[in-house]
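Below is one structure; the comments refer to it alone.
One protein chain is absent from this view; the other protein chains keep their places.
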């Protein structure tokens, strides 16, 4: 079977990935910790923990709550800042055969543009615009849930960024297609979705929310049907590649997203449960292709037929 | 302990329920089937399967798909029509000490108004406006996801309805508060939420959606954190009582919703797994009250403190 | 009258690579069940497999107060069920659904089953006394052909087909049925299995003017007739309606069902 290994590389707006599996931002750090448990060379790309212009400490703990089939998190963008990333993390990640996607979040439009300028000069493969983090009071959330917001930020960042631009969408909106089309119109090379769904969990004994931040973002298997529907809608609406995520745990889950139209997929929460999840998902996609004698993963993208 | 049984009755916009547990529309039929397994007298109210002006057959099967911690359904409003309900079901339900909430769905504004007129003359306790069913092509969905739509339908139905009016909201919107405020402004006596989240599940072997209708509404434990956040937001925003639902399976789940601001709660998907779920949820709320020596369920409504 | 009931597992036996038989102690169900009925069984703790799974009753032993279900592993629910052991309990709603029509006037009957559809038919055969019974069973291949000795013991003639010819006739079981009908007749045919097989059986029965009952499968929510998800298109006066497999079925007369969904 080794000679029959299907062709796994995919093209995300000019960026070629060795396979369609990407570690989702915020769930994989900068790859360091997971490198002890899994072979980073076998992962198509790593979208690193969201970077901000200056270092950030994030929210108070508890920052996580388990919910049925999912988790709520309110990390609040703790990160060492874009410059420390460049100095300390890029050299480490470059030792591996995996693409680097810099996920960026800002308080202001200027923050985003400045990070785009800085990162354009660095050895990374793409930038993912986090305009949809539910866990910070001001900033990125507000750009992501209106077409006006997404238009403005995509247009401005595009001017400053000389790398493929992935715009990551929030699912907390009435019409996701509209938001995706706005991002595409302003020059996004790809759309990734979904970020987390805004939620809450309560400790009935303390009569307070479990998260110190009160609210958080829901991810994990629970959100899969919502994510899948949105990925389908967006990939029907836009022409640029779509990166799908939300609850992917197995190769079969990934195949669902690819059939629905995703050119690549991201694995998030599943990494916490199983540090080798990304590699297992990749293997699972290969198994599916082998089962049906498909020799190029691109042949399953968007082939879902409606009933 | 019997003499110390806490006071369980709540007031939903003038409608007094013997306890805050309501069977959610579409999950309990007209109570007939469940009456074989559970004591309907112990349930505060039953919101019946959505009624339309004329009988409807609903969507093709399969109409259900299991997803992680939840289900997708696309029943598509199968029901015998409002007149058959009046003739065949009200007399049956009236044998029990439980309030009857008529959940109504229409294709047009006129449908809703006509049903409101008809039901105003009948022996029911309240009407719940289903403006948010994701499983029919035209009609109710479109009213529910804009403030303009909700304003129009609430205003018109209010003119024709001489019963307490509960407006049920869809969670598939960017800002649920705004929608709730619009319903309140036009005379809703209570707000219920959430209806199902729009989603999809794919059979990777047939390369088609599992549901014949392709898309469906997500309910069950998976949606609980989203529902809870929305119930909190809405009950902070409006003055009318809020009926909370989404994934409630146990008394503790119900308490979470009540702490967050719900005056009553609905149990849906849990009935399928456990036909006595409603009664067990009620018992669970009582246990919680006893544990903390609270002798009126109204004392826990909305007392959540943020961190 | 069905009940929500927690019962002790007496035995779990592997019959084939992916097929298991579970014997469950239940005075109530063994007393009340009839052929064609099913149990709706909780297949996990917590939310892992959220919904109950419908499984046909395959055998009832009133004396011992037990009944059997036989199931094939398809996904998480049946996989979990297969891990139960003699010390486990199962949480059931049962018995559910209507029953096969059993009529003293029927002198010669046939059952036509495919795959997991054979199990309710075996229960039916066991309960039919003093009748000439023929069974027609189709399988993907011999690895799925289970309980043949019990079929053998409960009918007069047993016909087997497999898709790949690894056992019995190679081809469709309905070919055997059709061929037999040239030389013999039945008062009624009962069928359960994959939809293409059912459709073909119904076609053959109608062409030969034989009464026919089909046992239908559909994805279920509540299993008790309340949620309306398990729709099955049936005739109604000049038109049609959606009946429900869990309550109006699983057994329907073949001329009631409209097979175009």
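Here the chain labels run A, B and C in written order, and each chain numbers its own residues starting at 1.
In the analysis below, a contact is a pair of C-beta atoms (placed from the backbone, for glycine too) under 8 Å apart; a residue touches a chain by one contact, two chains touch by 3 or more.
Every value quoted in this text rests on a predicted model; they were computed, and no experiment measured them.
Of the candidate positions B:6, B:31 or B:68, contact with the unshown chain belongs to B:68.
Here the missing chain is touched by one residue of C:47, C:109 or C:177, and it is C:47.
Touching the chain that is not shown, out of A:13, A:81, A:275 or A:302: A:275 (per the contact rule at the top). Check A:18, A:78, A:107 or A:290 against the missing chain and you find that the one touching it is A:78.
Interface residues of chain A with the unshown chain, by the touch rule above, are 26-29, 32-34, 36-37, 49, 57-66, 68-71, 73, 75, 78, 212, 220-222, 269, 271-276. By the touch definition given at the top, chain C reaches the unshown chain through residues 44-49, 76.
Here, only the chains that are shown with their structure count from here on.
Taking the mean Cα position of each chain as its centre, C sits at the greatest distance from chain A. With each centre defined as the average position of its C-alpha atoms, the distance from chain B to chain C rounds to 36 Å. A separation of 34 Å divides the Cα centre of chain A from that of chain B. Taking the mean of the C-alpha atoms as each chain's centre, chain A and chain C sit 46 Å apart. In chain B, the residues touching two or more other chains are 60, 65, 68-70, 212, 220-222. For chain C, residues touching at least two other chains, in rising order: 47.
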